[in-house]
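Complex shown without one protein chain; remaining protein chains in place.
Take a look at chain A:
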């Protein structure tokens, strides 16, 4: 073992410790006597390109076989739940949107549905606002699945897939930007409706996207499905059956890949999903291959929902009629992003004192939410996103807990990885699609 270069070693009470980067692996394995040192503990992460963000895996290996795997999380804990307790109910959306950064609109949806249920205004949300929410959630589902396909492809060695996946995702982010002013972290869904209406230009972009995307999905499948390496890296890898999924609380595409058609949009519908026609794709293999097929099929189903939502989009108000809750601002997209429309500012400052008072009170104080607690579960791209919202009757949330699917699903890593090869830890971990922003919150 040479001490030059990057692969340094030191003796500790627990054994020899190596620091390895990239290609130094060979020098280490070459220097270890395979007879006396069969076991090796590898710290994968927290900054490892194949662990989807700052996830740390502690793997105990015998040769190339994983005998024990443990996840260490918390590296991206940002205290979102605690911070929410110091902001008013409307400001809450700007925080929750940052939890799972690949599915911001789902975080917002779960939170605002919770607040609306506490307020008892679930049925008063306008038709157009509901439709826009469904439309945007499904677009977001596609963009999230695209990132999954892109990163999972990269991790299993299909680098081109990474480029294609991110390229098409950009198309969706453009649509979001056109409407909300931001590519991510939109704070677009608000308690009572959505922040602003979809401009015509964005609707045209969505129509174009509906024509463009199916061809691309076909292209991905042409690229991957018949590929022998892709098949061998995914088929029969990281198998988890329905019993295992239920015990570990795994939901979403992973559960559906094991054969159980549990999708909250169908089974416990919300936001008017019962009015849309779509299927819940399942597979029976319960492996990475099955999850790949389920997610590909889900993107097609989402496109179907997006198309139906566009057809249902009738002109109308996008915010609840109750002026005690509706955000008083008239937002417009300026050159530097979303802000108050200048006409509205001129009006309340110069014309109507009452409007100004109303605006000031609602924006600085916010509305009060009657005391109580609710739990909302929605179908997030990764499984059930549960939001438990507690109010003490004040203008701030008393407690908000997000049951993030990434957090719960990561518990399956030991079940999937132990006894398998180290290379399959990467494929299995990727197939769970964990997003650490959501996991650690």
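Keep this in mind: a residue touches a chain if its C-beta (ideal position, glycine included) is under 8 Å from a C-beta of that chain, and two chains touch if they have at least 3 such contacts; residues count from 1.
Rule of thumb we're sticking to: contacts and distances are computed from a predicted model.
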Name of the absent chain as recorded in UniProt (options "Succinate dehydrogenase cytochrome b subunit", "Sugar ABC transporter substrate-binding protein", "Na(+)/H(+) antiporter subunit D" or "NADH-quinone oxidoreductase subunit C"): "NADH-quinone oxidoreductase subunit C"
Which residue of A:61, A:118, A:306 or A:348 touches the chain not shown here: A:118
Touching the absent chain when the full complex is considered, from A:198, A:390 or A:432: A:390
Positions on chain A where the hidden chain makes contact: 73-74, 77, 79, 81-83, 85-87, 117-118, 120, 246-251, 260, 262, 267-268, 364-366, 371-375, 377, 384, 386, 388, 390, 392-396, 398-399, 401, 403, 407-408, 410-411, 440-441
